[in-house]
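Showing just some of the chains, left in place.
Going by the order they are written in, the chains are A and B; count residues from 1 in each one.
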Amino acid sequence: MVTERTVERVLRDFKKGRISTKGILRYLSNMPYKDIKFAKVDTHRHLRRGFAEVILCQNKTPAQIIRISKILIKNKQPLLLTKLSREKFNLLKKSLEQLSYNEEAKIAFFDAKGRLNRRKRGIVLIMTGGTSDIPFAEEAAVTLEVMGNPVKRLYDVGVAGIHRLFDKKKLLDEASVIIVVAGMDGALPSVVSGLTSKPVIAVPTSIGYGANFNGLSALLSMLNSCSPGIAVVNIDNGFGAGYFASLINK
Amino acid sequence: MVTERTVERVLRDFKKGRISTKGILRYLSNMPYKDIKFAKVDTHRHLRRGFAEVILCQNKTPAQIIRISKILIKNKQPLLLTKLSREKFNLLKKSLEQLSYNEEAKIAFFDAKGRLNRRKRGIVLIMTGGTSDIPFAEEAAVTLEVMGNPVKRLYDVGVAGIHRLFDKKKLLDEASVIIVVAGMDGALPSVVSGLTSKPVIAVPTSIGYGANFNGLSALLSMLNSCSPGIAVVNIDNGFGAGYFASLINK
């Protein structure tokens, strides 16, 4: 692995004349990623970003996913595969036996070092407006767990029956960060944010029909929240919410 | 005035030969409105629809408004002029002295018969999410009052501080109909509807900035409410909400 030390050593060698000017340039261009033509696998992302490269599987072929995964495993990186259908997983499983799959979250993962379920970090509370929003909430939850955060779930507490929410006020108080997943009117994050001093990450979902226009209604509602303390990720992007929550949950 | 009785009488005359076939056709074509070329003033709308013709002033010239108003006054109809700027009102005032003006609601009205402030109907509660939504709420309130409905106001109770709403739960229980006016995330109608069995009329407003796209965020949020019992009117259409509320408040 390329570390700051390696670089220092190489610089020393250059100074001592052991490496030519051309050579040092070539060395520096030898960046810490593996080039397999159709993908440039970023094997050192963990060092730079705090977590390994995550593979969005939606538009990749199984062959592509397997090849990228093997490089990451070889480099002792944890694997996190998102938006992965059951069908594709079954194909991957033959080559990547270590993988386990979470059907609801549509996520496969493998974590050799057992980074899961550490308890030193604050709790991330994940809430949904309805039952149909759960898959995206689980995508966030699994992402957070793989990244070592304890997670609590509070599902189906939409504003149509807001007493269900007040009843669980204690859960809000215990959390360090709150993720709110909601489709349709996307009103839940505004209400939750008004009740707490914790940062709220809002995930609009495409759940609904008619004038929800595939999640646009919830997205606009969340961006225009009358309550400050909310930031928003892409429609259906449970992974993004989980990843962002993990970054601020240190 | 043309009433059912007049028609019966005319029909009788036709049968008795006092009116020719041509004559009855001409009579029937003599519909109960006044044709002043640029407008067909519907002087009998009160009979047919339960309320006189309302004049949307936004794109009309003062001369047009004055002419239509005078015909309605002559026909003893109550006058209701909406979306009327202070400047235009000042011009109208010279010709239509009876008019009084509500600056906040941007409505002028004149009601010879004193239909205002009757108390036999149920209370219509008008709520706003914020202070900036008040002009549209007042447009609804004045419309309702002119149409003879008692009105209560509960302003600035947006979901960012939802305890302000719960505190006033009694007002919700006393109302027959509830109008909820909100911009930005448009989340208030969903919350209010979840707390009551009264019909909720939602008025999205253009209040906000950025991705609210002139009220689109609130409109979509309200149309996609996760709580049933809500119907929606046009953006900034306080008058429409008041009119509709009056129709169902019988």
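Following the convention adopted for this analysis, a residue touches a chain if its C-beta (ideal position, glycine included) is under 8 Å from a C-beta of that chain, and two chains touch if they have at least 3 such contacts.
All of these numbers come straight from a predicted model, not from anything done at the bench.
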Whole-complex copies, counting every chain including the 2 in place: 8
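Keep in mind that, in the parts below, only the chains that are shown with their structure count from here on.
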Interfacial residue positions of chain B with respect to chain A in the complex: 129-130, 158-162, 183-187, 190-191, 193-195, 208, 210-213, 216-218, 220-228
